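Taking it in order: structure first as structure tokens, then the write-up.
The other protein chains are all here in position, but one chain of the complex has been omitted.
By letter and in written order, the chains are A, B and C; residue numbering begins at 1 in each of them.
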Amino acid sequence: MAVWLFDAAAVVLVACAIAAIVQRNPLYTALLMGVVFAGLAIPFVLCQAELLAALQVIVYAGAIVVLFVIVITMLGSESREALEEQLSIRPAGTLCALVVGILLAALLAGPAVWVWGSQRAESWPTLLSRNTEAFSAALFTGRYIVPVEMASLILLAAMVAVVVMIVRPPPGSNEKTTTKQ
Amino acid sequence: MLVQILILAIKIVCVLLFVMGMVPVLIYIERKLIADFQQRLGPHRVGPWGVLQPIADGLKLFLKEDIMPANANKLVYVLAPIASMAPAIMMFAVIPFGEPVDVLGHRVGLWLADLNIGLLYVLALSSLGVYGIILGGWSSNSKYPLLGSMRSAAQMVSYELPLAVTLLGPLLLAGTLSMVGLVEWQMSNHWLVLMQPVAFVLFMLCAVAETNRAPFDLPEAESELVAGFHTEYSGFKFAMFFMAEYAAIVSICAVAVTVFLGGWSGPVLPPIMWFLIKLFALIFIFMWLRATFPRLRYDHFMQLAWLRLLPLALASVFLTALVLCLPVPESPALVAAANAGVIAAVLLFELLMRARRRLVQEKG
Amino acid sequence: MAAIPTSHYIMLSAALFAVGVLGVLIRRNAIVIFLAIELMLNAVNLAFVAMARHMGPVATKMGGATGLVDAMQGQVFVIFVLAVAGAEVAVGLAIIVALFRHKRTLDVDEVNLMKW
Partner (left out) sequence: MERVAWLIILAPLAGVLLNGLLGRRLGKRLVGVIACSAIFVAFIAAALCFRHLVQLDADERALHVPGFVWLPVGALQVSFGILLDPLSVVMALVVTGVGLLIHIYSIGYMAHDENYSRYFTWLNLFTASMLLLVLADSFLVLFVGWELVALCSYLLIGFWFERKSAAAAGNKAFMVNRVGDVGFLVGLLLIFATFGTFDYSGVFASAGAKLQVGGPIVTAITLLLFIGATGKSAQIPLYVWLPDAMEGPTPVSALIHAATMVTAGVYMVARCSILYAMAPVSMTVVAYVGAATALFAASIGLVQNDIKRVLAYSTISQIGYMFLACGVGAFAVGIFHLMTHAFFKALLFLCAGSVIHSLHDEMDIRRMGGLRSRMPVTYGTFVIGSLAISGIIPLAGFCSKDQILWHALADGNAAYWAVAALAAGMTAFYMFRLVFKTFWGESRVDRDLEPHVHESPSVMTLPLVGLAILSVIGGWVSFPLVARGDFFGHFLDPTFAPALAIIQGEVAAEHVGLAKELVMSLIALGIAASGIVLAYLAYVREPGVAAGFARGLPRLYRLVLDKYRVDETYARLFVQPGHAAAQGLWRGLDVSIIDGAVNGVAWIVGRMADGLRLLHTGYVRSYALAMAMGVVAILLYMLYS
């Protein structure tokens, strides 16, 4: 039952992704991507990573894509035609890109078929059944403390960078800066 | 198995009915309340004491012509109200209305699902709420809606943070993300509002902002941009926005009840009654605020989020964690004291700032 | 619930990643390219989680806190990806906005200041 659910979700996700990258209107792209990102929560839940599933939705669908949408609408309000890209596909380049992409997919997925093809990973032992606790235990006990701090620093730096980059000489555009954080 | 599914289906229907039913009730209550606040009569023509007024309004909206702006982005324009409706309703999936009851031999919890990440689920949905508004504003391809949607996007993303942060304190104390778990913890210990007063107040503030309610209703500030993001909307779609807003209010208040006010816990009365009482109490506060406060200016509003609420929330969480780290067994008094400390500190800071500003002015 | 074969995850992840690559390669709109990159990141996240599930129980067999940490490694990495992605998006979008204000376009082919 779960497998069916998963495969259905997978098909939908890939379909949405493909649809997203062939859209002309970037807003549609963003929305479809949002669907994909949010949808990825399903596989996460199916392999007992509820926390990540939630975070996936919160961060990607709830924050990142929102940022994209905001930017798109903002720029769109300034000049809509600049936003829309006429898909003048350069045949050679596109062909090349397609070949590479397909090759990549084949190469990446190939091993999955014959290495993990049949074997079923057993589900977590009881220790990990309570995902959140296990996760936080792993994240905050010892080994990952420094990386966590690093990540936080990176975020801080990004914040500062954005504010510096976006604030215009007349500091009227307050919301953009605040939003971006 | 079959029974389970049946029960589940029944539950879903009940919850949907509850949410849908809440909306007209709330509309009626609000109009009456505002009227009382303003010493008017409020609706009193349709039905006894105007009880049927909301029904009439609803019918009116459904029967009105559904206008579609000429060069609107059709798909998104239709999508937006749904997008804003869905999260508000989905949020009820994890709200526990009462403690489990026995139905024909099956023990049934009065909630749809008890995710062990219930709280995060709530946050996730509330972070999705912004889509409807942005899309609505953008798709109707008109000046004021766009501005309104930009504003509300900024506003919701900004208030998302303190909202999430204020939930951390209770989380630290209860040690669970599951809504039911939270309620049970509070039943065995104390209501979290006692131990996290600051968090509670902040949460309510952010909730008001998240639901675009007065005094934080800048996205639809009539005086500045007609009706904000749903200016162009009319008829049924408008009704959906409208319902979405009220559904959001109910859901956020339900979350507040569950997290801070001990959910269904309470003496004498049946649990579900307690839940409803608390829920309405909070909703009443919402309306009270609306009736009392004038709308904030936009920049003040953003400053409030980033320079006041967020630091406050962080401080409260920090102190809570500190108290938990202490070797003493955490007592509500201690935690509450810590939070009180936050308030005191902030007030002191504010006073100092005031004094400084006055000094500066005197200097010239 | 019946556990899903890891191969499914890997294949899904691979497919999404490839789509992301395609998006980067064939689109000219900076925002779309950026979104495609995000897609790739997500594909990688998926692979991480899947492999964590695949390896995790084995790791915990060793038991102890270290076993737990090993089991969670995959998921922990996802967190870092999320964090970095957040930062990246903020900065990247800021750059895009600045670019747009400067050149009135989002076409990456017109942003060729690096051309010899």
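Operating definition for what follows: a residue touches a chain if its C-beta (ideal position, glycine included) is under 8 Å from a C-beta of that chain, and two chains touch if they have at least 3 such contacts.
Note that this is a predicted model, so its numbers are computed, not measured.
Within the full complex, the chain left out of the display contacts the shown chains A, C. Interface note for the absent chain: among A:Leu104, A:Ala134 or A:Ala151, the touching residue is A:Leu104. When the missing chain is restored to the complex, the residue among A:Val11, A:Cys96 or A:Val164 that touches it is A:Cys96. Contact between subunit A and the unshown chain involves residues 93, 96-97, 100-101, 103-104, 107-108, 110-111. Residues of subunit C that touch the chain left out of the display are 21, 24-25, 28, 33, 108-109, 111-116.
Just so we're on the same page, only the chains that are shown with their structure count from here on.
Under the stated contact rule, the graph of chain-to-chain touches is a line, running from one end chain to the other without closing. One inter-chain figure worth recording: subunit B and subunit C are separated by 32 Å, centre to centre, where each centre is the mean of the chain's CA atoms.
For the pair subunit A and subunit C, the distance between C-alpha centroids works out to 6 Å. Shown for subunit B are the residues in touch with two or more other chains, of which there are none. Multi-chain contact residues, meaning those touching two or more other chains, occur in subunit A at positions 51, 55, 63, 67, 74, 176.
Contact residues on subunit A toward subunit B in their complex (touch as defined above): 27, 31, 34, 38, 50-51, 53-55, 57-58, 61-63, 66-67, 69-70, 73-74, 76-77, 130-132, 174-176, 178-179. Of all residues in subunit B, only 73, 76, 115-117, 120-121, 123-124, 127-128, 130-131, 134-135, 137-138, 146, 149-151, 153-154, 157-158, 160, 177, 298-299, 302, 305-306 touch subunit A in the complex they form. If you check the complex, the residues on subunit C that touch subunit A are 1-23, 25-29, 31-32, 34-36, 38-39, 42, 45-46, 49-50, 52-54, 56-57, 60-61, 65, 68-69, 71-73, 75-76, 78-80, 82-91, 93-98, 100, 104-107.
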